[in-house]
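Every protein chain of the complex appears in place save one, which is left out.
Here the chain labels run A, B and C in written order, and each chain numbers its own residues starting at 1.
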Amino acid sequence: MSLLSVSGLTTEFRTDAGWRAAVRDVDLEVGANETLAIVGESGSGKSVTALSILRLLPEAGARIAGGSCLFEGRDLAHLDETAMQAIRGARIGMVFQEPMTALNPTMTIGNQIGEVLVRHRGMPRAEARAETLRLLERVRLPSPARRIDDYPHQFSGGMRQRVVIAMAIACRPALLLADEPTTALDVTIQAQILRLLKELQRENGMGMIFITHNLGVVAQIADRVAVMYAGRIVESAPVDEIFARPLHPYTRGLLQAMPRHDRMQDLEPIPGAVPSIRETIVGCAFAPRCPLRIARCVEAPPLDAVGENHAVRCWVAAEKVPA
Amino acid sequence: MSDGLTVSGLSKTFVSGGGLLGGPEQRVRAVDDVSFAVEEQGSLGLVGESGCGKSTAARCVLRLIEPDAGAIHYADIDIAKAGRHELVRIRRRIQIVFQDPYSSLNPRRTIRQTLTEPLRVHGVCAGREADERAGQMLSEVGLSRDVLNRYPHEFSGGQRQRVGIARALMLEPSFVVADEPVSALDVSVQAQVLRLLADLRDRRRLGFLFISHDLGVIRHFCKQVAVMYLGRIVEQGPVEELFREPLHPYTRLLLDSSPVPDPAARRDLSEETGEVPSASNPPPGCAFHPRCPHAMPVCREIRPATTSPAPNRLVACHLYG
Amino acid sequence: MLRYVAKRLLFTLPILFVVATCVFQLARVVPGDPALVILGDQANAEALQALRQRMGLDRSLMAQYLSFLWDTVRGDLGLSLSSNRTVWSEISAVLPFTIELTIAATFVGVVLGVPVGVLAALRRNRVADYVTRLLSLAGLSFPAFVSGILLLLAFAVQLRWFPVVSRIVINDPLTRLHNLVLPSINLGLIMAAYVTRVTRSSMLGVLTEDYMRTARAKGLSRRRIVWSHGLRNALIPIVTVVGLYFGTMIGNSVLTEIVFNRPGVGKLILGALQSRDYTLLQGLMIVFAFFVVMVNLCTDLVYGLIDPRVKAR
Partner (left out) sequence: MSTRTANPMWSALASAFRTNKTSWVGFVMIVLIILAALLAPVLAPADPIEQDILRKLEPPSAESILGTDSFGRDILSRILYGARISLVVGLASILIASLIGGALGVIAGYVGGRVDRLIMGAMDVMLAFPTLLLGLMIVAMIGPSLQNLIIAIALTEIAPFARIARAPTLLLREREFIEAGRALGFSDLRLMFVHILPNIVSDLVVMGTLWMAQAIRTEASLSFIGLGVPPPTATWGSMVREGFEHILDAPWLAVLPSLAILLTVIALNMLGDGLRDAIDPKLRRE
């Protein structure tokens, strides 16, 4: 039984050329205690997917054009705003990419965390403060009692990210959306934050959607992986499987283009660039950059199951593998 | 004096605040007694986390930032002591490629203006000849000559980075300082630009000082590497050896923290390894000791000297003193 | 915080010093002999000489400058050339009326401008927003005397709700208030136009900030997000405009006082211009500059209260 089940999610943005899809027909499943990593380059739609699930996209410029997000028996895509507010921060927490700008600069970190507890758990202020202290200790902010009344600018990036995490888990949500939570951090701090997220997940039995562009981080934290390209999922598989047996030419390309520090390998760049949201895509979006391109790629390939839990959206790759 | 770039005892302290209205004075030793050498046509990687002083050190080499102390020599030129006119001469020998492709090109100038301006300013050539050279350079970095009249906003990040590289090479330098040249790019484009830089290095016999926070990129591009922490170089040596067998505990931490795209290589960093201390108030002794699993009493008091425990290897750590 | 205040206070001293120097220099540019201006063409040489001596005009420029500075520091702005009273007593007699007017106008401007600006930002590109933008654009285009004349024509001449000429009776607070209404609305509406615009654009900027998204992700209600997380962060540019507007407002209050025939600094200036009373003008400039600098200081202090990052600087 999965915790969140997204199907057919399509999100569109208003451009000067009309409404264009940034996320097309995305299906996702996340269970309790499970980490799904969504990996892709900029413009792949990975962040938009997360923001669509929580319905945090700007109302004027974006819309969910189709699909459903079933979570705890309700369809988030069609919930009214008030009901959605009761879910945000309470049942689903979110951690953002930029710890430097994600916190309100004019409010103490204690109040920013306490606010969630007052809002969702109805705590009186004093109780919320005590709980906030506990949370800050839990995310290993050094000397929390002394720093609870400090403002965000008095913290380093890593420490701010701990505050954001404390805020996201304050109500013990069932699902955590982490949108590139370590991209802005140095590697030594990144390792600490990844470890913290894992611990918290284990403690609370949370499901987690972890969005990143870094395949190394994916290998560290994910149970299952979905690779996105130009708004679509092009391949999904368990983590061991996808690194051992990548099928989609884009997944393979990414692995071959990433320089590794643990061994020397020849880099094989993917030629060309990611299509812009304004371009109209016919057929397979990756075809113009693809080494395996065949005539049939002018038709859009479906996401074909090619093994247990492994699916790939490619005419060539799906054919080669005995299903 | 050997060929190539030699830097010794380079130091730079930034002072902020102080004076009548500035509040408490803050002194940040961004670069502290840094020495390294890059052979002619060699490539040295300078690696470290944000705020370790690697970019400052690189800019000091070009005198984009005036160093407080230290000697910098390139071939027969004494860069640290160079006067105004000599500096102009240095500009033709050493160039720089920047990190952010969106900030490194003037949005109001066409690619033609951007590429031919250095030629005109240095009196190399102008007019048709300059255009011709700009066109050649564009094809060398993998762009079409047709883009000469375009403005930067019409290009993707990777293409802009190519223009930035072309601009750096217009004066035909023999040495390039590359400050995180691929950090702002997506993985697939990053590999394209890395390959381009490697091609240019081989074809034009360029020397490189390559700054990056990404160990994988450094390993891929450089022969030698120097690891910086809080303004000092803690370890240097050949890339392969150093990554295979790191000596300094910080290098080890850095390697262990950098994730590898292989689920089998998952590491559980059980220790809490702390944060980088403030550069305005660095710990006494060895700056790494508060985070170091091997810290000894001596580390708190005495700054370790640089020693050479193995051929070609240099490390500043009391474990090897 | 105390340190910050002290620091900012210290910073105003050189500005005030240079202001005083400029005013002194400016007053020396005046063609003609001030003593002659006061006593008129028929005055005899002895009387002129006596007056010059009394005013210190016979001393060297440096000596005059130094005693001018010393007098200014002590709050002594000299003698008015036209009335023979001290400049300070001339100014302080009418200053309360001008202060009363500017405070009332600021109240109108802020109370009207901020909420309207926030609402316009929230309804961006809808009808309410367009109407607000057009009205505020028109509002800040009014020279104060033009809007004053139109208000006067409509509410005093046509509707007769207010007197055409203010008659201020100090002891009758109700009449005084009644007389204040039209001038302060005139001044306040123009200010509200500025405040509305800056509130709108500042709020629009804040609405796209990451921390506003974080606040939404926490499940806070829309009202709390806008008024508690948003407005406080939008306040800095608003305070800046209110502070910067003060200089314009002094000019506008001068015009307003002239149009509504209210006692105040405006009419004092007119009088000083007509009688070529340069010491009075000089004193007025110093007093105004002092006020402007003090208002700037206050806005800086308010920054410190709104934004914790300012104090750290």
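Here, a contact is a pair of C-beta atoms (placed from the backbone, for glycine too) under 8 Å apart; a residue touches a chain by one contact, two chains touch by 3 or more.
Predicted model only: the values in this text are computed from it and were never measured.
Looking at B:Ser50, B:Asn106 or B:Asn312, the residue that reaches the missing chain in the full complex is B:Asn106. When you scan C:Val73, C:Leu137 or C:Leu305 for touch with the missing chain, the hit is C:Leu137.
In the complete complex, the hidden chain is touched by one of C:Ile103, C:Leu270 or C:Leu305, namely C:Leu270. By the touch rule set out above, chain C reaches the unshown chain at residues 14-15, 18-19, 22, 26-27, 29-30, 133-134, 137-138, 140-146, 149-150, 152-153, 157, 164, 201, 204-205, 208, 244, 246-248, 250-252, 254-255, 258-259, 269-270, 273, 281, 284-285, 288-289, 292-293, 296.
In the full complex, chain B contacts the hidden chain through residues 59, 62, 64, 87-88, 91-92, 95-96, 98-100, 103-109, 117-118, 121-122, 145-151, 153-154, 164, 167-168, 171.
By our rule, only the chains that are shown with their structure count from here on.
Across the assembly, the mean Cα position most removed from that of chain B is the one of C.
Between the chains A-B lie more C-beta contact pairs than between any other two chains. For this pair, chain A with chain B, the centres built from the Cα atoms lie 32 Å apart.
Among the residues of chain B, none is in touch with two or more other chains. Not a single residue in chain A touches at least two other chains. On the side of chain B, the complex with chain A involves touching residues 49-50, 156, 158-159, 186-192, 194-195, 213-221, 240, 243, 253-269, 272-273, 275-276. Taken together, the chain A residues at the contact with chain B in this complex read 41-42, 140, 156, 158-159, 186-192, 194-195, 213-220, 222, 239-240, 243, 253-262, 264, 267-271, 273-274.
The residues of chain C lying in touch with chain A in their complex are 124-125, 208-211, 213-222, 229, 232-233, 306-309, 312.
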